[in-house]
Every structure is written in C-alpha cells, then in structure tokens.
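All protein chains of the complex are present and in place, except for one that has been dropped.
Chain nomenclature is as follows: A and B, assigned in order of appearance, with residue numbering initiated at 1 for each chain independently.
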Amino acid sequence: MVTVREYFGNITNAVRTTYKGMKITLKYWVKEPSITVEYPDRIGGLRSEDLVSERFRGYLKVETSKCTGCLLCMRVCPIDCILIEVNRRDDRRYLDRFDIDQAKCMYCGLCVEECPSAAILFSKKYEGACYDMKELCVSHVSSPVPAARPAKKEAPE
Amino acid sequence: MKAYGKREAAITDKFSTQEMVLSMGPHHPSTHGVLRLILQTDGEMIVNVTPDVGFLHRGLEKIAEMVPYQSFMPFTDRIDYLSSLNCNLGYAITVERLAGIEVPEKAEYLRVIGAELTRMASHFVGAGALLLDLGAVTPFVHALRERETYNTLIEMLCGARLTHNYVRVGGVSHDLPSGFREEALKFVDHIEHEFIKEFNDLISFNSILINRLKDVGVISREQAIEYTLTGPNLRGSGVKYDTRRDDTYSIYDRFDFDIPAGRGKFGTVGDCYDRYWVRIEEITQSCRIIRQALNQMPENGEVRTKLPKVLKVQEGEIYVRTESPRGQLGFYLMSNGGTRPDRLKIKTGSFSAMTIIELISQGVMVADLVAIIGSLDIVAPEIDR
Partner (left out) sequence: MIQHNLPDMIYKFLLGISGLSAIPDFLLVTASYLIPSAAVLGFVMFVSGMLTYAERKVSADIQNRIGPNRVGPFGLLQMLADGVKLILKEDIIPDAVDRKLFKLAPYIVFSGTMLAVTVVPFGGPFIVADLNIGLVFIIVVSSLIVVGFLMSGWASNNKWALLGGIRSAAQIISYEIPAALSLFTVVLIAGTFSMQKIVMSQGPYPWDWFIFHNPFTFVAFFIFFISSLAEINRLPFDFPEAESELVSGYNVEYSGMRFALFFLAEFANIFISASIAAAVFLGGGNIGLDPYESGIGFQLVMVLIFFAKVVPLCLVTIWIRWTLPRLRIDQMLSMCWKYFIPMSFACLAMTAIWMLVFNGNGIFWRMNG
C-alpha cells in the first residue's frame, strides 16, 4: 500500500525533478548558442574543403608522374575499386589505365599507406554528387604515361 | 472483420478478445536499425516476442576469407558502426596474437585512447537512443552534440568520422596530431565535470524516466550468465565482469578504473535503469582511462611495426575477447599458414542481448518493450554482421 508520505513524496519528487530539467532546458533556450554548421551555402565564405581536418580521407588523387606502376594499391584494395594497366613498350613501362571507382571506394586508406612513392593520396574533396554513377569512376590517365622509375632502394642497415 | 457478422456477435454473450500479431519492424523507429520483432499482443500487453533477424547480413565472415589479413581491417568498421574503433582493435589483437607481432608502446596508448573515446561516444548514442525511444528528444540531441566533438577529435586523429579504420595490425595508422592532447583533455574534462552532471539533472533523475525504467525488463544474475550477456548488460545485472580487467588485453592493466555494476539504484537489480546507469557511469570511467593514458603516453616513438606487405600467419587458431561498448567482441581466427584467414568467426554482444528479449518481455507493455530494446543497446548490424 502506498503510504501518505509516499503519496505526497511522489508528487514533490515529480515537481522537483521536472523543475530541474526545465531549468536546464530554459538555460539552453535563452543562453546557449547554436552549434549548427549551415553547410553548404552559409559556411562563412569557406570552401567545403576547409571544414575538414588535415588528415581527412576524401577523394583519392593520383600523381601519375610519380607512379611507378607497382600495382601495390590495386592488390591491397579490399574491394577492388582501383584498376591499373601497365604495359611495356620500347623498354619503358607505360601506364595505360588508372581508374578509381569512387562510388565503390570506402576510403579506408590502405592504398595510400601502401604506395611506396606517395603517388596516390587523399584529397580533401568529398562532394561527389552527380547525375550518373559512371561519373564517379575517375580516370586518372587519359593517354599513356610513362611510369616513373622506382627510387633506389635504401641501403640495408 | 466482415466475416465476423452481426449474428456471431449476438450469439457470443461473453466479451471475448483475440490475441493480435503485430510486426514491429523492420521499419520501426525504435528497433535501432533493421530488426524485426514479431509480437503477439493482448491489447497492449505482450504475450510473446519472436525476434526475426538477418536483414542486415553482409557476409563479413565470408569476406574475411577472401581478403588478406590487413585488408580485412576496413570491414571490421562495419561490424558495429557506432564503435568501429573497438572492432578494429579486437581484430588487430587477434591477428597479432596469432602471428606473434609486437606492438610499439606508443601505439598501445593511442589504441586505448581511441577505443575509450569511442566507448564514450557509443554510450552517448546508446543512452541517448534509449531516451529518444522514451520520448525525450532533447537529451538525445545533447548527447549527439558531445559525440560531435568526439567526431572532430577522431577526424583529427585518423581522418574519418564514422568508419575510422585507425588500428592496423602491428600498430595504428597515424601518430598523434598536434593539439590533439589538449583538445582531448578539454573534452574529457567537459564530459566528466560538466556534461554528465547536467545530463543527469536533465533526465537521468527525472521521476518520469525512473518510473519508466525501474523494475522493467529485470534480468537476474543467473539469467544474464545463462544467456551469455556481456558488457554493460551483464554488469547491469550486478555481475562485476569486464574483459578489460578480467582477461586483460592491450595495456588496460596499467590503468586505474572502476567497473560499475548494477545495484538496483531505484528498483530491482538488473532492471532497465541499472543498465542505463551502468552506461552513464562507464562514460566517467572511460574519461579516467583517457586522462591517465594521455598523461602516461611516451612523447616519441614508433606507432607501427614494420611488417611485410602481405602478411603470412603461421598455422593455428585463436580466440580473442575484447570489450566493446556493446559487450564482449570475440574473434575466432583460424589460419592455415597462408595470406588469408581460413575462417573468421565474430561473436558480438548484441547477438546475445537480442536473444534475451524474448525471455524478459513476457507480459510487459509495448511501451516497455521499447525501453527494453533501448536499454539492451542493440545495434542491428552487429547482430547479423
């Protein structure tokens, strides 16, 4: 059975805790500023790239002049979104194809870490909305590019 | 309805009722993802609950057999998207133990800092989503606001906000960025000294909330052990068991922290409020661990051991348990000496938590079921993997 003390205790308890909670919400209502970032059009004249941190993992960018065509990134990619074709012509290796399917890419960063010549890097770009899924498959090589010669191996310690 | 004509209604002099089958989910606001529960209800009272899982099965265990050891790391993010760093850590430790890889001192500290930050952030969502299901929207948004700070911190650390993929086999991917230590300490102080207190005043001690959660969904100590509940759900039933302390991994033995356990703060031991309260207390404990780790961490040092590009693990098998925010996260790894796992089995906390719903929601109301699901902190992708 509910005693008289419990009965009125319940009432005062409800009133007290509700008052506490409403005091906090009132504080937020009148005092605390909003923390919303009004992306994309009202971000204080910044570009969308400026909103993210230094290490942000955005679209992959490839410097084909550095690429040695070692295919490490292609092999390490867990979902096979990188496709590279390297062919040997006239004693030189040529990059005929370097496609990255940004729609498939999960931005894990394994390829960037594996690359020995830092040819494949993250950019800060992340706005990839487009009308056709095919546009997300980015070709980094339009005409065959000679692959860079691998840097000399460091002398073994 | 039409078949039940006027005549039958006239003949049945007694007011008889029928049990109703309700399909709660897969698209229901409070099933936390795509979880389906088939309810048998008598009005609002639940007679029986049958969970129907499998909507989020992505075959992660099969994928593991097809990619190299290191390349499976991004997939562990997807086991539990609210605490991806803890899943990274669990997998990394599994592979390291089987392959006998040493991890640099600094990397261990970075791992612990990341994992504990993620645990806090996960509990923000876990506790917040429970409150959201009970109709309190503001605390949920306030908790998410703090998670936003965490997201910024972790973005500084590893460059991603949700699927971190920070831990690597043999270390971590990045060293500490400049300014991270100060920011993290500020965040931890804010959480421990300001936010938690305000949050408790706003909602945790609210008498409506207490009445909603106390004595609801009571899991006794024996039931919790029998159903292999782990993590906060087990501790909510009064069992002081934490893998971080009892089967220690990484460098958790160097830190001083308490293991909060349910003690029936407002009602019975093991009710929804106890599980909720364990989560709130764990946030404070994580703050303590992070502060100690940040202070003890060596200034310089390697964060990653040099490993071959394609890792080969000697033949054998291993089972490693780690403590994720949703309970014990176990990885069973079998290797046949090749470059890919022979078999990887992932055991998650949400799965066993989901199995107990059926037991504890006999005879409760639909509104209580929502509270039970919320207090067990079930994340649907973790059930199915």
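The rule is simple: a contact is a pair of C-beta atoms (placed from the backbone, for glycine too) under 8 Å apart; a residue touches a chain by one contact, two chains touch by 3 or more.
No experiment lies behind these values; they were computed from the predicted model shown.
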Omitted-chain contact residue, chosen from B:Gln70, B:Thr118 or B:Asn206: B:Asn206
Contact footprint on chain A, counting only the chain that is left out: 10-11, 18, 21-22, 24-26, 28-30, 32-36, 38
Contact footprint on chain B, counting only the chain that is left out: 1, 20, 22, 28-30, 43-44, 131-138, 141-142, 145, 202-203, 206, 208-209, 211-212, 365-368, 370
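The definition used in the following text is that only the chains that are shown with their structure count from here on.
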Chain A and chain B: spacing of chain centres that average the CA atoms, whole Å: 24
Contact set on chain A toward chain B in their complex: 10, 13-14, 17-18, 20-21, 24-25, 28, 35, 52-57, 72, 76-78, 106-110, 113-114, 122
Residue numbers on chain B that touch chain A, as the complex places them: 63, 67-68, 70-75, 77, 138, 145, 148, 152, 155-160, 163, 165, 168, 173-174, 177, 198, 201-203, 205-208, 309
